[in-house]
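Here the complex is missing one protein chain, while the rest keep their positions.
For reference, chains read A and B in written order, and residue numbers begin at 1 within each chain.
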Amino acid sequence: MEETLAIFIASTLRLGMPLMLAASGELVSERAGVLNLSLEGMMLTAAFFGALGSWATGNPYLGVGCAVLASLCVAAVQAWLSVDLRANQLVVGIGFNILALGATTLLYRVIFGGLSREEIPGLPKLAVDGLSNLPFAGTAFFQQSVIVYFGLALMVLIWVILNHTSFGLAVRAVGDEPLSADKAGIPVARTRRLAVLVAGAMAGLAGAFISIADIHTFTENMTNGAGYLALAAVIFGGWNIGRTIAACLLFGAATALQFQLPAMGIVVPTAFLLMLPYLLALLAVAGVVGRLEPPTALTLPFRRGK
Amino acid sequence: MTQSTTAEPPLLALDGLGKRFGSLQALEGVSLGVRAGTVQCLLGENGAGKSTLCNLIFGVYGRSAGHMAFGGAPWAPASPAVALERGIAMVHQHFSLVPRMTVVENLMLGQVKGMLHRHEFGARIRDIAERFGFVLDPDAVVGELSVGERQRAEIVKCLMRDPRLLVLDEPTAVLPPGEIGALLDICRRVADSGRAVILVTHKLAEIAKVADRVAVLRGGRLVADEDMAGADMGTLVHAMVGREVKPLDVALAEPDDGVADQPAAAEATGPRRFALVCDGLSVEDRHGAVRLDNFTLEIRPGEIVGLAGVEGNGQSELGMVLAGLLRPTEGRFYMGDVELTHAGAAAVTAAGGGIVPEDRHAVACVTAMSVAENMYLNKLGQFTRFGLLHRRALHAAAETQMRTFDVRAAGPEVAFSGLSGGNQQKAVLARELTLDPLVALVAAQPTRGLDISAVEAVYRQIRAAARRGVGVLLISSELDELIAVADRIAVLYRGRLVGERPAAAGERAAIGALMSGQVMSDQAE
Partner (left out) sequence: MTTTTIMLSLPDRRRMVGVAVPFIAVAGSLAIGLLLVAASGKSVPEAIEAFLDGAFGTAYAIGASINRAVALALVGLGFILAFRANLTNVGGEGQIAVGGIVATAIGLWTPISDLPLGLAVVLPLLGGTLAGALWGGIAGVMKVRFGTNEVISTLLLGFIALLLVYWCVQSTTLLRQPQTSSATLPESLPIADAVKLPGLTGSPESPLHIGLVICLLLAGVTAVVLQRSTFGLRLRAIGLNELAARRAGMPGGILLVVALALAGAFGGLAGAIMLQGEQYYLKAGFSSGYGFDGLVVGLLSRGSTVGVLAGALFFGFLRSGGISMEIMAGVPAALTLVIQGLIVIAVAGSVILVERLERGGR
């Protein structure tokens, strides 16, 4: 029983990880007023180029680099369109998701050919000395891929940046009252662009985690809605980093349960467990779970004067 | 300390300053000197060019003509940032604070780099506030502060830059009367610390308390510039209002025969005793603050009741309630014999309640739609058969009404946004006054921003409606207008009806006292 629980915790962490990475980056962008529906596309792009880089160089760490770079490229265009050209962020996001799905599938077929399922060099699991052998916690927490520890450190960093640095202050200001921020001398467009790039980098790590650290290969549409789940987690988390990460873990747990419950002989429809995160997010935006207020200027382009 | 020797050159010197926006000459030939250690008041009516002048000094716009010098050197700031850098700070009418952040966070925004040290910065805020004689909690969330406290946060924000000149654009317009005195004290202390203060206002009473010198702008020109010590209030009023007082007075003074008609009109409407009844209306905002407090008022058919008050004392909430757009937390209201408290906007219209809202663009019209569509926005059903809109009939009807109400536009099909403010307001009035039946009219700030001929037209229409037996509630912050147009004047202060006076020029002082909350109703009556 204890073993099952430890495995459950470990797989919750594993399944929640890409969500946590992507959601914490997206949180920064949304606090700055830019909603990236393209998160899914960024992650998928990253998952593909991560796999490609890792396969081509034989070095998974270079693969992670490729993933982040590719995702940053998508984020840069998203930022240019939604911040500088003031395009509808949602529509651009949908466009990127379609494009990313098409492009990665196309490239995968062209480069890897047909239905190749060759395993790529993956990131090693980092067994923390002394800790990984602990009877319960070892299995639960300390046999994860290196990206997990790195990602957790980044989340702490994001919390520090958002709440304790001038950049974080600027991010929150341009997301709430861009006009006031502008008057205070904050470069609104630059701050927003940077925030979108943060989302891009974190989505890149998330994508790399899925293909390089977790599955060790690329498959078509392998993110399979994880980007949307991360968006739902930001909403469910009320645009607060702690709650967002908790939401990701909850969503990860719901996904993990679909494998755990049958093993324990409990019959719950898989579809219901998969649906749960979206249902919870829906209830959250409806205000059933306390009143959540998005950043005031979320999805609103800024233009000086009038 | 405030006495300045004539030998000392002014800190800020303006020479023949002019500014043109397209065909509009907003400022022309303004020459003025502002000395360190003094409070310079800038007086003028709306549209006299006060804000334009401030914005030129602060670098928001570039000038079109003339010269400026600051601290002895030529002054032509490229942007507000440059002006701030070089010692001029400005408190704008609209605050630029982020409501969800704390005071200290707002003040750190754009001022610090790297890690935030809230405690140290907060201590600096407390210090500065203390030095100028007030208190400000650095850790309070701005959205939860009163207007006065927010303004003090803005002032501290300016003072942290240690400016040599502080410009305050209409700082008292947003304040409840009780907080004005405190603000003027702060201005005095800032000047006493050796800085110069420019205080922009259109209210005479304020300047007497604090100004060292006073300048008056009218129509973009400087028409007076004198020491406060020798200034005569009457002369200043004359300078401020100038010749324009006449047409306005004519427009406003016409109604006498209308008042005479009143009883007849009231009888003609038959058994209906009141056109509009507000019975104990209260409104709480979502933070639980009481915006309108047990408001009770009865208006007879044919009567024009003015509602005076400094802006932000509950007028907007009352207007929204009577328009059927906001549900009161308590109380009821009736138009004619119909209770409309929770009935909604459509029912108000059906019961004969004409509404000219305070915020025309937000509430009264859809500017991207045509003039005809806007003039019949609440009566589209008249032109609908089998669900289809009969556009030709709509345009024909609109054209007739545009002639009747003198709405000038290229045609009924042109976009409403292309009309001047005056014509837009006339179109809205036309729509609301042609309701059938029309029992009551609630007009909030109906002449704001309109030119003199439009003002005249609006009041002519309102008077005509009253003569036909319509009960009118006229909400305005311009006391002169109320005195000229209304039959009696009720005064709103902090959401409460604090008194009622006849609409007579002699009551001006009494009404002013009520508006500033100095006298409560029980003492006044």
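In the analysis below, a contact is a pair of C-beta atoms (placed from the backbone, for glycine too) under 8 Å apart; a residue touches a chain by one contact, two chains touch by 3 or more.
The structure presented is a predicted model; accordingly, all values stated were derived computationally and were not measured.
Student: Taking the full complex into account, find the residue in A:L81, A:L257 or A:A297 that is in contact with the omitted chain.
Tutor: Within the whole complex, the residue contacting the unshown chain is A:L81.
Student: Using the definition of touch stated at the top, determine which of A:L15, A:C66 or A:V92 touches the missing chain.
Tutor: Going through A:L15, A:C66 or A:V92 one by one, A:V92 is the residue touching the chain not shown.
Student: In the whole complex, not just what's shown, which of B:G22, B:G381 or B:G506 touches the removed chain?
Tutor: In the complete complex, the chain left out is touched by residue B:G381.
Student: Which of these, A:R109, A:K125, A:R190 or A:R304, touches the one chain of the complex that we don't see?
Tutor: A:R109
Student: Across the whole complex, list the residues on chain A that are touched by the chain not included here.
Tutor: Residues touching the hidden chain, for chain A, are 37, 77, 81, 85-88, 90-92, 94-103, 105-106, 109-110, 225, 228, 232, 235, 269-272, 274-275, 278-279, 281-282, 285-287, 294.
Student: Could you list which residues of chain B touch the chain missing from the display?
Tutor: Spelled out for chain B, the touching residues are 323-325, 344-346, 349-350, 355, 357, 362-369, 373, 377-378, 380-381, 383-384, 387-389.
Operating definition for what follows: only the chains that are shown with their structure count from here on.
Student: Provide the residue numbers of chain A that touch chain B in the complex, in ascending order.
Tutor: Chain A residues touching chain B: 164-166, 168-170, 172-173, 176-177, 179-181, 183-186, 296.
Student: Quick check: in the complex, which residue numbers of chain B touch chain A?
Tutor: 80-81, 92, 95-101, 105-106, 108-116
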